[in-house]
Structures are given as C-alpha cells and as structure tokens.
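Removed: one protein chain of the complex. Kept in place: all other protein chains.
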Amino acid sequence: MSDAILQANERPRVHTEEMVLSMGPHHPSTHGVLRLEVVTDGEVVVSARPDIGYLHRAIEKIGEYVDYRQFMPYTDRVDYICSMNSNHAYALGVEKLAKISVPLRAELMRVMVAELNRISSHMICIGALAMDMGAYTPFLHGLCHRELVNDIFEDVCGARLTYNYLTIGGVSYDAPPGWIEKCERFVEYLWPKMIEFNDLITGNTIFQERLCRVGVVSPEHAVNWGLVGPNLRGSGVQWDVRKNEPYSIYDRLEFDVPVGDGGDPNGSNPQGELGDSYDRYVVRVKEVFESLKILKQICSMLRENEKLPADHPDRLYQAKLPVRLKVPPGECYVRSENPRGETGYYVISDGTEMPLRLKIRTGSFSALGCFEEVTRGLLIGDVIAVIGSFDIVLPEVDR
Amino acid sequence: MDFNAIVEHLKKRWPGIEAPAVANGDPFAIVPAVDAFEVLKHLKETPELGFDSLMSLVGADNGHELWVIYPLHSLKHLHKFTVKVVLGREKPQVTSVVSLWGMADFFEREAYDLYGIDFKGHPDLRRIMNPPDWEGWPGRKDFEIPPDYHGIPTLRNDQFFADAVETGNKAVAEKEKEAIAKAQEIFKQEQAAAKASGGEGIQA
Amino acid sequence: MYELLSALQGAAAHPAWWMIVLAAFVPVMVIWLVIQGVAGASTYVERKVAADIQRRVGPNQCNVGSFFGAWAKEVIRNGKGAMADAGGRFMAMLFIPLQPIFAMVDKVTAKFAPGILIFLADGIKLIMKEDITPKAADKPLFKVAPVIVLASAFGALATLPYSDRFYIADFNVGLLYIAAIASLETIGILMAGWASNNKWALLGGFRSAAQVVSYELPAGLAILTAILLCGTMSLQDMTVAQLGLGAGWQAGWIWHWNIFSNPFMLILAPVFFLAALAECNRTPFDIPEAESELVAGYHTEYTGMRFAFFFMAEYAMMFVVSGVFAVIFLGGWSTGIGALETWDKWAVNGDPAQGFYWYASLVHLLVFCGKAYLGVLLMMWIRWTIPRFRVDQMMSLCWRKLIPISMTCFTAVGIWVALRPFVVRWAGSEAQWQSCAGYGALAIAVAIGVFLVWFILRPLTPDEQLRRKLIKETSIKAGAGHGFA
Partner (left out) sequence: MGILQNRFDEENVIFTNVDTLLNLGKEHSLWYLLFATACCGIELMQWGASKYDSDRFGMIPRSTPRQADLMIVAGTITLKMASRVKRLYEQMPEPKWVISMGSCANAGGPFCKYSYSVLKGIDKYIPVDVYVPGCPPRPEALIEGVFKLREVIHEERVLRKQGKTPKPRTPIVVEDPHAHDPFARHSGGAKLVKA
C-alpha cells in the first residue's frame, strides 16, 4: 500500500467545513437590526458573535446638547417598547441630583403607567418569542392586548408609542375622568386572557421542548455578566430593584418577585435547568400577573387620593419647578426596574442647564455581552430562542 | 460597610486614593490609573467587600480629561461604591476588568469606541457602535462631525429645513388655532350636556 | 379519464387518433385546473383561517365589485376619453351593462366570501414581477427546480380517485406511484436550495432532504399497512375494498373504512397525518422554510412566478397527501352511508357495463374533495396554532416515536390479516364474520361517541367554570381589537 493511500485512510472520512452565516441586520427574528456573525458546523453553532451599532443614534451624546427637560423625549426612543419606564428612570436620576420631591399623586400615576407599560412590553416579548418558535398567532394576540394599553395611554397623554408623559418632578397630565375605571376594566380583562395564553402557549409541549435546557445561564454567571431583570431572575437570583432598592412608592405595594425554578419537580419548569430560556420566559409571564396585582392596588390608592381636597399637596401631579432647571454639580447612578431589567442613568452634572454626561445602562446591552458564551454549541433554531428569551430590543443596545 | 469605611480600608494599601467631598449625588473615590485594576480586584475578591456586580462602566469627557467610572454594587452585602479613574487626553490607558466582571467586555468596547480609551488586556478591543472605518472619537467634547461618510452627507441641509419651517409655520399655526377653537367648542358643548344630564365630568 | 372517454366513444374497435390526443390533453388541462383551483382557493382560505384564529378580518378589500367593478369603471372612463378610438368606445359600451351585474355579484360574494379575488390579484402581480436569477446561482438548476417541485405535485394529483367514474388515471400500483412521485419534490427543493447559492436556502434544502427522507418511512409504512389490509395498490380498488361489499346489509357503511377496521389503524392514522404534514413542510414541520430562522428557507432567492410555483406546489401537495389520507383511512369517495352506496348498485363501480350514473359520481366527487379538503383545513388550523419543532426534535420524533409505532402497527395488522381466515372459519362464513366485525366496530364507534359526548358535557370543576366564564365574558370578536371599553 502506498503512502498516499495510507494517509488518505488516516484522514477522517467526512470532511466538514465551518460556514459563516451573517444573520441580520435584516432578519425576521433578530428583533430589529441586530447582526450576528454565526459560525456554524452544519446546524451546530460554533460561535454567534453579536455585531451591534446599526441603530446607534448617539442619544447619549445628544443628551449633552439639550437641557434636562428636553432630553425626556429621547428617553422614549431609548426603549420604545416601554417608554414610560424609560422616562421614569431618567426622571429619577435628575430628581435625585436636583433634590426634587415628587407629589404623591404623580408617583401613583408614574407607577401606574410604568406597570401598564411593563405589561405591554412583556406582551411583545412573549408573543415575539412564540413567533420565533414558529407560532405566529400568540404574537398577534399579544399585540391585541397591547392595543388596549395603547388606548389607555392615549387617553392620558395622547400618544400611542412615544409618550413623553413623565416630566421631571411629576407627570404631564392628570388622569382624565373615567381613566381609572378603564384601567380596572383592563385588569379584569387581562387576567383571564393571560390564563388562556398560558393554556395555549406556556403549557404547549413543543414550546417547552424548544426552550427547556436551551441557553442556560447559571446564577454566578448571570451576576458576573451583568444580566438584570427577568433574565437575572430567570437564573434564580432574587433581585428586583423595585423590591430590594425601592424607589417611588414601590415599598408600599405588595407583590412577589418571581424567580426561575428550573429542575424543581413542583415548579413551573420541571424538565428544565435553572436559568434556561423557559425560565426566563416563565418569569416574564408571572411578572405580568404581579403587575396586574400592583395595578389593582394603585387603582384603589388613586381612588383614595381623589377623595382628598383639590388643593391638597398630595393631589398635585407636578412639583413646582423653575422654568430654567439648573441641576447642582454632582454625579449619581440611579436605576429603576424596567421590563428588560434595570435601566441605570449615570448623570454627571456640572451645574449648568445641560448634563455633562449621561450614560444609559440597559439590560439588553449586557445581555448581548454574554450572548456568545450562552449560544455556543446550540443549534441555529436555538439561537433564535435565546435572542427571544433575552428579550433584546435594539435601540436599548445601541442607544 | 459604608462609603467612608471602604475608602479607609483601601487607603491602607493604596494611599494615593482620594475621596473628594461631594455635596450632591453619589460619593466616589478617585483611583490612580496604574492601581485601578488592583483596587477593583481587591474590591471584588475581598470577602467583606464582595462587590460581585458591576452596575455600569462609564466613560466620560469633561473637556479637559477623560474619566472611567465604575459604579459597583454588592448583592451579598448590599452596599455600593463608585471608583473613578482620571486619564489624560493623550493615550488614555487603563487595565481592562473583563477578567473580573464579564459584563465589562461590551462596556469597555463602548468606552473605547466613543472616547478612545485603551483598555489594556481586553480580549477584543474593536469599535462596537460605529463602523470599523469610522474616524475620531465621537463621545469626546472636541469631536466634529465629518461632512460625509462614504459619500453620504452626515449633516443636514440647513437651508432646506429653514425653508420648510418657515413655509410650514403659518399653516401649522392656523391649523392649530382652528383645531383648538373647535376642540374648545366641543368641550363646552359636552360640559353643558353633562351638566344637563346631572353627571359630573364626562364619561370616557 | 381514458375509460370515460372511451365510454363516450362507444364500442369502437380501435380508439380514433383524436381520441388519443384528447386523452393526453384533457387530463393535463384538468389537473392544471385542479392545481390552480386548489392553490388559488387555498391561499384565500388560508388567509381567512389565519385571520379568524388571529382575531382579524382577513382580506376584504379585493371583492368582485372593487376589482372588476373598478376595472369596468376604468374601461368606461377610457372609452369616453378624448383619445379613445372605436374599439375603446365599443369596449365601454360593452362594459356599461356589465357594471350593475358586477355590483350585484359583489353584493352576494361580499356576504360570504369577502376579498375572494385576492388570489387573482396575487396571481397577476406575481406574473408581472421581475424574474431575478442571482448572478452566482447555478442557473439551469435554479430555473428547473420550481418546475420539478410543481411537476411532482402535478403527477401525484393525476392518480387520486376523485370519484368512482370521474378520475384521471388508475394504476394498479397507484400508491407506490404517489409515494415515489411525491418524494420527487424533495429533489426539487434540494436543487433550489443548492442552486440559489444562498446559505439560508442551502440550509433549508438540507433540512428538507433529511426531513422528507425520514418521514417517508412512517408514511410508507402506513401506506403499506393499508395495502396489506386491502390487498391492492390501486387507489380505486382500495376505495372499493373499503365499501365492504360482501357484508350483506352492512355493505357500504362507515365502519368498513380502514380507520375503523381495527384498533391499529386508528393509531396509525395520526401517525400518517403527522408524516404527511412533514412531507408537505407544514407547521410544526416547516423547518425547511422556517421563516423566523432561515428567512424563507429554500425559496429565499426566488421571485415572482418561480416562487408562485413553489407556493402552488405546496398547496397542491397538501391536497394530495390529504387525498391519500382519505383513501387509505377514510374510504376514499365512499359516503359511508350503506343504503346509499348499495341502492340499485348506483355507486358501486367495477364493471363499466353497469352503466354510468353521473349523479352518483358527482356525489362521490364532492365527498372525496370534502374529505381531502378537511385534511387541508386541519393542516391550516395546525399551522396557525402551534410552534415549530427544532431539527433534532423533528428527527427524534420520527425515528424514536413514529417509526416504532408504525412498525408495531404494521406487524399487528399483518397478524390480524393472517388470523382472519381462521376467524372467518370460526365464524362460519365471510358474511357472518363481516357482520361480527361490523358489530364490533359499531360498538367501538358508539363508545367513542359516548366518550366525546361525556367529554363535552362533563361537569366542570368550579375553577374551570370560573375560567370559562371569564374568558367568555372578555372574548373579543374577530377583528375587533377595540371591543373592550
């Protein structure tokens, strides 16, 4: 036998080659303009490296050119799916630096709209996750519920998506008559609808098979990689800014912090592993119920608040502020719990009307940081599942 | 541990650390760039400090010098601490903390992209937001927008906008006036109707 | 079809030449029309089904009135224009009386099928689209792939037993032929995936090849079982066999259908249906074109009419596999009402000399198309309801679950068939055995019916009652996202 044949026999019979797939920036399930450089060996993903910046709009830089109040509309665009929460985080930051105290009614309205927006954001997330899994209908059902939230917001501020409703020191408008009843009816409406949604999707075997044990993040890694919000709680870490570092009036409200319970035989995810995609999904679904609980409480609190005399300080919806708002020099980091985890504003003021530097820390950005590690060795279909379960929103990543 | 105790603790080993008095906002400690990595490592790995979570990583420019700010938080002890590193504008360099907190990976790339801060030891220090062939550090105060990027004008055509605003303004103002008058009329009618029916306010 | 034509020609010794041409030409045109009809109607039906599931309205703009009516209006306007010539004026005059007719038709169609002309609009548009062949594509393969895919569906449609006398061809190896030609589709898809020179398309093609090769096995085993049971490969004969003609008063009744003939066929029916779904690349097995993963899978690079070919082939294939399902499990064109089937031998085929009852054939045609389209509707329902499998899950479902099940059923049915002569001997005669089996099947059917009735009418727990009440109260009518508040 000649050497050449010997060598040929020693070589592996099947010669495989790695293929580079450019997933995005236009791809149906990268939730916007995320681009992934996916190196695959057949269907198996060797590495999936996120390439971001296709929606880098320099919002942080714009913050240095406009004054504190003018920046509020831009926070809407930082995370358009939950603009109210985004507004809230920024308002908290400026109020902390400028030492502004917010009247009670404004706080109630803020928490109300924030929780409503959390629901509508989770509707998109869980619907889009189902759509990525191939079920198109739940997504539309989610959007259908979302329309109702939009109606409620339209009543209170006139906009459907980018609200600019919260202002520094309060909110722009008071609740119109009949608005609270509308919110209560929404809570009554959504609760059974969510149960129906659970019956259809959460309990679906194919859906569970697709998500369980996929994209597992252990609790230590989750903290180390800076995962926040539902992604962190999906890994079993009980950390919610609303509960652990209460801001606004969250310390007066009763709600639970759902965490992932993968592998627990009595839990919602008995076949899974702690921190898998299904855990993150279930945490979001449970959070919708918690938000509904909060909404109920806020509605009753608002009703009580309305019984106060009209000139009572607790009934104001805006603090009295000077027209030219100057913030004393200093810097602070303030975070609030957004649907996609904590959104932190690092505000540096130099005493003028404009901030010296605004740094926005968002949940999706850090989630993408660990994306490559999490998706290594998965299949192409799983990469989609992991993107969906991290609930990535691109303007938040690129800002 | 509160902020002052942590500063005292650190000063024993690194006397160069300063903690300027702040009247407003969060207190922070200024750490020399050469010691930054060791200090942060100490902060993370000492059990009684235990800063296991890096909340954010901020690059900033105040016009004279560049800053890198590390707001830290401990999930174990529930205390916070902010480390600030001051760098010069020429060849700003600080050691990367990716080995301590995995999250710092993207945040350091972002600080590099916007401010040109070189994070020594970072595994993959490339531009992240801007295209790879972008020139300049857009986050810095002295950055000037280039007139075009690959033939695409980056600046707006001011004359066009001025015209649009000027011609648009009259129409907009008139329409707004009309709309407000109309809306107020409807409002009055409905108020009257509501009063007539005896209800207070208008039902949604 | 040939038999039909020769029956028309009468008792000529040799078929005339025009008869041969006609016999080649007419079936082709008929299948083409069937494909057009099935694909066109299915796009509309699918959109309406999806809309209903998703609480939408679905297409309702493209009515007869708004489409042809608008056209008539334009034609009349053109005819009255200054530039119009004699022809234009003539056309306008022709269309003026047509306008109220269109309006009338519109009123009727808009009631029960709004937006029905959407498939016509889609067709017109797709024909007009630019035909792009990517520069890097393998041009001959790229161009021939959609044709192959459509041809396989075309070929398969030819052998379906639409009715006892209206059918196009009846081979003695019909089922084998369908199984063979339906898997030709994979070659077309693989070709399309490879020739597009697009990575998404390539992945889609590979996935399709793996999928169809795997799911051929349970489907093939199910078909084999039916062949074993009926003793024939011809689709017509298989349908006739399911009439149970030897069974006295029980002949032609529903329990002679294969699915009720023994418990194993009842297990096998869903297995075959799943495999059929996979062969048509429908959800939950739409992995080759997985829209959220592979952009559009193997047809990512196809435009206009070439894409429409894939589209038509998909719907035609759905109809084919549902038709095969109807033949091997649900008695083909049989109505399932024995009295009807045996009455004056009007429906029982076999001997051309028996005469030709067009009304019987028409009923059978409707019954067969109904059964097959029921399968298509079920596929659509599944498509818009449940998520998609992952590649490995799809494979493990096939190799670990479906194939063992179908193997077991095949063996069991084999034993069943082998034991039948002994049972018949024990029972006394074939007729007696048939009636025994009939009573058994009747008992099973009644049991299933009773169970279903219990399942629907069973007392609910308080929790379930509350949940149903809440869901009922808050349910939104289709298309009215604003029903609340």
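As written, the chains take the letters A, B and C, and residue 1 is the first residue of each chain.
Methods note: a contact is a pair of C-beta atoms (placed from the backbone, for glycine too) under 8 Å apart; a residue touches a chain by one contact, two chains touch by 3 or more.
Remember, it's a predicted structure, so these values are computed and weren't measured experimentally.
Across the whole complex, the hidden chain's contacts among the shown chains comprise A, B, C. Contact with the chain that does not appear here is found for just one residue of C:Gly40, C:Gly123 or C:Pro387, C:Gly123.
Per the touch definition above, the residue from A:Leu55, A:Leu190, A:Cys212 or A:Cys332 contacting the chain not shown is A:Leu55.
The chain not shown here touches chain C at positions 47, 50-51, 54-62, 67, 70-71, 74-75, 78-79, 83-85, 87-88, 90-91, 115, 117-118, 120-132, 291, 295-296, 299-304, 307, 479-482.
Although one chain is not shown, part of chain A still touches it, namely residues 25-28, 32-33, 53-59, 61-62, 65-66, 73-74, 76-77, 80-81, 124, 139-141, 143-144, 146-147, 150-151, 154-155, 158-162, 172-174, 176-179, 317, 394-395. With the whole complex as reference, residues 129-131, 138, 143, 145-146, 149-150, 152-157, 161, 172, 175-176, 179-180, 183-184, 186-187, 190, 201-204 of chain B touch the missing chain.
Just so we're on the same page, only the chains that are shown with their structure count from here on.
Chain centroids computed from C-alpha atoms place A closest to the centre of all protein C-alpha atoms shown.
Computed centre separation for the pair chain A/chain B is 18 angstrom, with centres defined by C-alpha atoms.
If you average the Cα atoms of chain B and of chain C, the two centres end up 59 Å apart. Centroids built from CA atoms put chain C at 44 Å from chain A. Along chain C, residues 485 each make contact with two or more other chains. Among the residues of chain A, those touching two or more other chains are numbered 182. Residue ranges of chain B in contact with chain A, taken from their complex: 22-26, 28, 52-56, 58-62, 69, 71, 75, 78, 82, 101-103, 105-107, 114, 127-131, 138-139, 141, 201-204.
Listing the residues of chain C that touch chain A in their complex gives 50, 53-56, 199-200, 203, 207, 283-284, 286-287, 290-295, 384-393, 467, 470-471, 473-474, 476, 481-482, 484-485.
Interface residues of chain A, counted against chain C in their complex, comprise 19, 21, 27-29, 43, 130-137, 140-141, 144, 147-148, 151, 182, 185-186, 188-189, 191-193, 195-196, 200, 204, 206-207, 209-210, 379-382, 384.
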